[in-house]
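Take this structure first; my questions come after.
With one protein chain removed, the remaining protein chains of the complex are shown where they sit.
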Amino acid sequence: MQIGFRPKIVAFCCNWCSYAGADLAGSSRLSYPADVKIIRVPCSCRVNPMFILRAFEKGADGVIMCGCHPGDCHYSTGNFYARRRMTLLFSMLDFIGVENGRCRVEWVSAAEGAKFSQTMNEFVEKICSLGENVRLSNLRKTGSQQTAFTINTEKRETHRLVGAVVTDASWTGEGSKVSEKEENGNQMSVVTGDPEAGQYEPECGSQTAKTEESLKIRLAQLLESGKAARVLGWKKGETDYDPEPAFFENKDELGAFVYNDFCGANLSKYMIEAAGLDGVTAVVLKPCDTYSFNQLMTEHRVVREKTYIIGVGCCGKLSISGIRAQGVTGIEENGIEVTDDRIKIKTVYGDREIERNSAMLERCGVCKGKEHRIFDELIGESRDTTICAGTGKACGSAAPDSTVSNAAAGRENSGKDQRFAEVERIEKLSAKERFEYFSNELSRCIRCNACRNVCPACSCIKCVFDGNQFDEAAKANSEPFEEKMFHIIRAFHVAGRCTDCGECSRVCPQNIPLHLFNRKFIKDINELYGEYCAGYEAGSVSPLTRFTMQDAEPSVVTERSKGC
Amino acid sequence: MLKISTDRINELMDAIASKMDLILPVENNGQVNFGIYESGVRVRLDALKTVKSAKDAFFPQSETLYSCSKDLKNLSVTPAKLMDRPFAVFGMKGCDIRGLEVLDRVFLSDPVDGFYKARRENGIVIGMVCNTPWESCFCKAFGVDCTEPGGDATACVVGDGLFIEANNEKGKAFLEMISEVLISETLADNCIMRDTVETVSKDGTEKTALEDDKEQSVSKDGTEKTADADDMEKLRAHKESIRRITEKLPLMSLSLKGWGTETPKDRFDSPLWEKLYKPCLACGTCTFVCPTCQCYDIKDHDDGDSVRRYRCWDSCMYSDFTLMAHGNPRTSQMQRFRQRFMHKLVYYPQNNDGIFSCTGCGRCIDKCPQSLNIVKVIKAFEKEGKENV
Amino acid sequence: MPRIGVFVCHCGTNIAGTIDVAKVAEMAAAEQGVVFSKDYQYMCSQTGQTLIIDAIKEYKLTGIVVCSCSPRMHETTFRNAAQRAGLNPYMVEIANIREQCSWIHKDREEATEKAVILMRAAVAKVCLNTPLTAGESGVTKRALVIGGGIAGIQTALDISAAGFKVDIVEKTPSIGGRMSQLDKTFPTLDCSACILTPKMVEAASDENITLYTYSEVEKVSGFVGNFKVDIRKKARSVRADKCTGCGVCQEKCPSKKAPSEFNRGLNNRSAIYTPFAQAIPNVPVIDRENCIKFQTGKCGVCSKVCQANAIDYEQEDEMITVEYGAIVVATGFDVINLDKYDEYAYSKSKDVITSLELERIMNAAGPTGGHLERLSDGKAPKEIVFIQCVGSRCADERGKSYCSKICCMYTAKQAMLIRDKYPDTNVTVFYIDIRTPGKNFDEFYRRAVEDYNVHYIKGQVGKVLPESSGKLIVVGSDIIDARHVIIPADMVVLAAAIEPNKDARKIATMLTASIDNNNFLTEAHAKLRPVESPTAGIFLSGVCQGPRDIPETVAMAGSAAAKVIGLLSKDRLKSNPCTAHSDELMCNGCSTCEKVCPYGAISYETKIVNDHGVKKERRVAVVNAALCQGCGACTVACPSGAMDLSGFSNRQIIAEVDAVCR
Partner (left out) sequence: MSSNIETINIIKEISGVNPLRCMKCGKCTASCMAYDEMDIKPHQFVSYIERGDLESLMLSESLYKCLGCFACVERCPRNVQPGKLIDAVRQTVIRQRGAEGMTTEEIRQLITQEVPQQLLVSAFRRNRR
């Protein structure tokens, strides 16, 4: 505890019980340190996580929220919602490296003056022992602190170069030497496995081609018969790997329709716009896209009657950045040929062949299952694409390998449980390491809004970051408060609604593992409030808009982290 | 011409960094961006394309213009300090350097942008020859020769040697400065110093090499060693092989017929835009990775004790890009989408005697979430042109 | 540009004692937007308020900040002052520098620094305040009284006297409550039934009062002026309209083994019963657990003997929903459970009884017909020992920490009555302190000591040992004479502690009224608003709020009735203006907010929205300001930030957080 350290502590007190408790502590002269400043709110449910993030970002060392005892709330249910929100928020703050003694929830009734003053004394003592808070404002170095160009004029000294300069000696011919592939835990959470992975069911490469054919015929019929006014699918791009979502209004336009292994885009979000057009829109949805459609239906953003859903089989989607990460460039026109477990690529620097799994999207490695949650008809088969983190082998078919190196992925069953392997790995790090990890990742962000605009759960007509309800309608990568917390606030907004479709990580130009935030919330919700998968069926109520009397107290976060 | 063996590059970087700030491609968790050279940094000179261009070095994403603070009643305004010290940007490829030239026409023409000008003057640009152009590159279509990037000096890695040759006075001064540091550190024995002054002409045509036949080579023991002929030959052959590769890349042969100064008047109202814009998410990735996008927004931020006015990149794709008092003239995403490509391919060339505002770096092709890009727009109009005529 | 006035109150020395108020005023002057700042001894005084009014007029202030005591105390005072000066009352913010600053910090410099920060936060918030006008909501001119004891009856009578309709909901088959079980009442010693029954009849015959006996409140929704209450009228199995109250069915009923709750289980009652003779309504109730007809289906004697054939076995519980403007809680009290007090052998010997059981024994309608006799062998007791504070003033979890207030008086009363009726009986009372405050109370106790020679021993009983002979050996101590007191008593009466009705917590949760750990309902303010609950529209009458005797209960009932009348006499009620509102430009219509609204105040409609010239049809949320109570749950659930709360808007709270963290 640094001597002379005066913590800044913000206390949110609900107007009916805890504020009255604070007044009672006052009138009974029960003192507590002057570092605590109380902000009055109508109810504990009025405390928006953004206020707490703001307090931390503006330099608070500790934030405590007091409310009425569950069951005594003046508005009868306010504190139940607050309890769930705060538990999830504290868990997220702990996840990004804010020591978890720093925030606390305490239920204080109007008659408990003594308890109020005692709680405050304890809390200030705890914060003093924790010392100064790690400034959330540098969670994401933005604007002038941008690592890229802080030409700090003050200190100038030479730095020994630590990282080796990687140069590719051989320039011509068979392409550049690959810099060693470290496990970067996001785009490609898979270490390139050994080629002789176990055998799979039928040849999938040709599978997708067959599916494309039958899709084209069926869609043409739909347009011909007038059953659908338009069809939403993918259009062939310049190369094999850049199909773009597109609307097709008539048969010959369908000529450019394509369904290949690179159709990763989730088309559900376009259905919001399609709901406004007249006539039925036929849409081609992969299994994971149907979860998003269900969620949008729950929120009245799409119109089921004006949609005809074709559930298309999926064998796991690939991405060009996965291929590029392995040093494969200069790909010739239709130089990519995808087979079941290999990808053969003809490039100007010679032909390359890589493991199919190594170019597969991270989300497909932990696929939630190939079952379409909502559809009018199904076309094409799917194939289990779950990959066990660490072994790199497909879990579904490969025999469980006893020598699994990655202890975190100990459970060798389907990919579903692997989903949280990465989150668990990070949870095991120390608070400082976690903060550094996220500070490093998020500082690369160029605030291009791609993650927000692609996310089917982030479908607000006018996003809170574009309006000025909160503070600064800032735009690009700049100073104000919510810019720094952009990713965490966005994760909170979609908590309980995010279907983990993985689009945010797919589109991020800087390859930041944004899905980690959403998965952390999903993992917490599952552990604390019971298994819940947004979009599993339409009309399901998000865990953040319901409660039970026996919900866990927010202090569960502190106990839980003491364990590991 | 300075030649240094590739495993000595660390010392070279240290030499530059000892004198001035050095910005070069560094890797952070698999992503290569231009970053400050400091300890613990992984330098990746081999990476062809960084995610964001080096535009950031001269026109940062967010920059304080001035800040004003008030103690009790009197108000004080302190403008932000202009860049006053030299800094080096190492490893900019041909497309990025052409991007700087595009920006120069915007920021250095009257009224001159003081911040940008200070950075440009103090910044020393060391271009680098592309060794492995990607299939998404199409710089050749805009007359950019990736083997002759230009800049104050040009570096090229051939085999195990790194050749740096100065292109102008600034480049020469830079090389001399390096060689002094290298000699003082009695470093490279086979470090050859060669005086060649090349000028890079504006329209990107073949450079004229004014070669001074006096070759000096600086050897470890202080005596100068002549740059042997086969090094030069190896360099030339390497550049020739790169040019042959660019011929084979699919997009390099993109034709710009019907764009720039000879764009037909009705292109603005062409119905094709309606089809092209549909998948666009209005996210702004393309504008932020583009080396030539130059729009910015000015905002104020209350730091508590003082208010800072800063400018930050803005994206024409954002819904409130042209939000004005009465509202937003561009209400639909189609208008915004059209504006982006018309500005790159029509408006800018018409105002800047034909120079396109796109340099063909291909970053927007790589990074667009829904795979939309300028090449598809050009080809779509090209196809439509063929059908109608 | 906001023009803010800051007023720093000394509150005598309460604030000025620990905080340098002049410095706070001076720092306030330097704040952005503050054009006037002043400190004064008593801001809440008349002169203080005129100071505010003059400053508003003179400096044309657009908002004021008063750094003083808690807003829960004087927020309305300063708002009214602002209104009198023509400023919108909601442009006033209070910085609580007394309860939450000067009173809890010792170090002057530290407290001043905190006061400045709290002032800054209030100034930051008031700059963003928007003028609000309180909305209005109708008032249902009907009151509900929960509990039919003397408190409930008196409240109902006083309310109906003002011409308003009142409903009394009583759980037991008859009104009358605890008082109906008493024999005599202090200090006048008049018979409890004689003063209570006329009130019960008056209540029953009053056309404004409706009695729902043998009924319970199931659900309460709505808010002040517009409560909607579901009442369950439990099935009596007797047709009230037909029954003449002749009582034949009670005599003839073969099942007589049910313990009579009214007589505290001292004797039994029939399955079809009225609690006591003067029960109002005098309609019996069939207790289905003990009725042979309901248990085995054979009997049916009561329907045979009933000339008015009022018995109806098929009668079912009936649910009714009634709208009320105000609700009074009058749930009364009960004696605590004495099982844990084994030192007094209450559960071992029948002759160790509580005072309430003694009341029943002394009562003519009681189990012993008014004769004072031992329950074990029926003999007249010659030696009676009273033990005070059993379970009261006790810090461990067996009893209650508070003093039950009425035991000293009723023990003196019972002792006097026994000594008067049976002069040869010896009465001893072990006490800690005799607490008989107020008019004629101490004189009453002195009469018991001096005229009726009741032995008062200042000391406590350690143990009561029931002997085989039937005697109860009471072992106590007299700490005045330091004497070991051993009394072979015939009967021991325990003055047991009282606690609120068992259902008090359930009802408080239903009404969202706050309640303390002893299950007494918490009043809005201990000194200034003792009969109202902090929840608007809920009033407290009788022991449900704290131990008190009959005179105080009747007085409190009158006061609660006055408050209710004050409320019901208004046609329109000012409703809380700090309600939520949705910005239709940003609302996605995703109905997340509707799921978290406890009052169901949010509905959705599809309307044409003009967004800067672009007209589109969209589904948007609409908040019914009358129903909304301003809790703010919806504002946080709303992802797009469209929903905001006036008075505590997102920007205001963010401004406060910034000011506090600066």
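All chains are identified by letter, namely A, B and C, in their written order; residue positions are counted from 1 within each chain.
In this text, contacts are C-beta pairs under 8 Å (C-beta built on N, C-alpha and C of every residue); 3 or more make two chains touch, one makes a residue touch a chain.
It should be emphasised that the depicted structure is a prediction, and the values quoted were computed from it without experimental measurement.
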| item | value |
| --- | --- |
| Chains shown that the absent chain touches, full complex | C |
| Of C:289, C:314 or C:396, the residue in touch with the unshown chain | C:396 |
| Of C:315, C:425 or C:460, the residue in touch with the unshown chain | C:460 |
| Identified contact with the non-displayed chain, of C:257, C:348 or C:484 | C:484 |
| Contacts of chain C with the absent chain, listed as residue ranges | 343, 389, 393-396, 399, 432, 458-463, 475-479, 482, 484-485 |
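Throughout what follows, only the chains that are shown with their structure count from here on.
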| item | value |
| --- | --- |
| Averaged-CA centre spacing for the pair chain C and chain A, given as whole angstrom | 49 |
| Whole-Å gap between the CA centroids of chain B and chain C | 76 |
| Junction residues of chain A, two or more chains touched | 58 |
| For chain B, residues that touch 2 or more chains besides their own | 304 |
| Touch list for chain A against partner chain C, complex | 8, 10, 16-17, 19-20, 22-23, 25-27, 29-32, 34, 37-43, 45-51, 54-55, 58-60, 68, 71-78, 81, 85, 109-111, 117, 276, 299-301, 458-464, 467, 469-471, 481, 493-494, 497, 541-542, 544-546 |
| Complex contacts: residues of chain A adjacent to chain B | 58, 142-144, 146-151, 153, 156, 158-169, 171-172, 175-176, 179, 182, 184, 186-188, 237-239, 242-247, 265, 270, 320-321, 324-325, 329-333, 347-349, 440-441, 444, 446-450, 452-454, 466, 472-480, 503, 506-507, 509-511 |
| Interface residues, chain B side, partner chain C - complex | 72, 304-305, 327-328, 331 |
